[in-house]
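Only a single protein chain was left out; the remaining protein chains are all shown in position.
Entry: subunit A
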Amino acid sequence: MASFSLPTNQTLPSLLHSHTPKATLTLNPSLLPKSSQSQFLGLKLSNSSPLSVPSSSYVKGSIVAKIKEGSLAPAFTLKDQDGKTVSLSKFKGKPVVLYFYPADETPGCTKQACAFRDSYEKFKKAGAEVIGISGDDPSSHKAFKQKYKLPFTLLSDEGNKVRKEWGVPADLFGALPGRQTYVLDKNGVVRLVYNNQFQPEKHIDETLKFLQSA
C-alpha cells in the first residue's frame, strides 16, 4: 500500500510523489502510423485505444514493470559496500525490508539510515533483514556505512537500473529519485510498499508496524 503523508501546513502535495515512473521509451502519438494496428517495438498498438493521449497507467502497464503489493520481487544482483556481489535471492526464507533512497550523505537519507540502524534490533527480532539501495557506488556506501555505523547492507544500483525496473516513482516532476520501501515476505512477494520523501523516519515506523502485526 503506497501511502503518502506530509506534515501539517504542507503546501507541496501536488508536486510530490509523481506516480509516473520514468519510462525507458517515449510514446509520441503523432509518430505512430494511422493504421488501426501497428507494431511499435514489439507492442501491438491500436488507434482505437486511447493512444492519442497516452495515459500514464497505460505506459506503466506496458513498458515499465512496476512492482506493487502482491508482485513477486524480480531478482537482482548488485554490489554491496564492500564490492561483493549480493543477490536478492540470498535472503529468501526471511522477510526483507528493501528501501530505495536518493543518495548517501544527504540529510533525509542519513536520518533514514540512522533510524533503521537504531531500530535494527527490532527488525532482527521480527526476523527481517534490512537492505538499502541507492545509485551511489560501493565506495560511497562504505564511507556512509562506516560513518554512521550502519549494521545492514547497502547495495549499489549503479545506473539506477533496479530502481527503474521496480518502478520506484520519482518526486518533484522527476527531479528527485523517490524514497520508497518494500517489505518482502519470506517467499519474495511484496507485501507492503511505502513512499515518503520528506519524512524518512516514517519508513521505519510503517515497516516495523507491518512486520510486527504480520
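Quick note on the criterion: a residue touches a chain if its C-beta (ideal position, glycine included) is under 8 Å from a C-beta of that chain, and two chains touch if they have at least 3 such contacts; residues count from 1.
By our rule, contacts and distances are computed from a predicted model.
Chemist: If you look up the hidden chain in UniProt, what protein name do you find among "N-acetylgalactosaminide beta-1,3-galactosyltransferase", "Metaxin", "Fatty acid desaturase 4" or "Cytochrome c oxidase assembly protein COX20, mitochondrial"?
Modeler: "Fatty acid desaturase 4"
Chemist: Among A:S71, A:T106 or A:S140, single out the residue that touches the unshown chain.
Modeler: A:T106
Chemist: Touching the left-out chain: which of A:F76, A:Y148 or A:F198?
Modeler: With A:F76, A:Y148 or A:F198 as choices, the missing chain is touched by A:F198.
Chemist: Considering the whole complex rather than only what is displayed, give the residues of subunit A touching the chain that is not shown.
Modeler: Residues in contact with the chain left out: 6-12, 15, 102-103, 105-108, 172, 175-177, 198.
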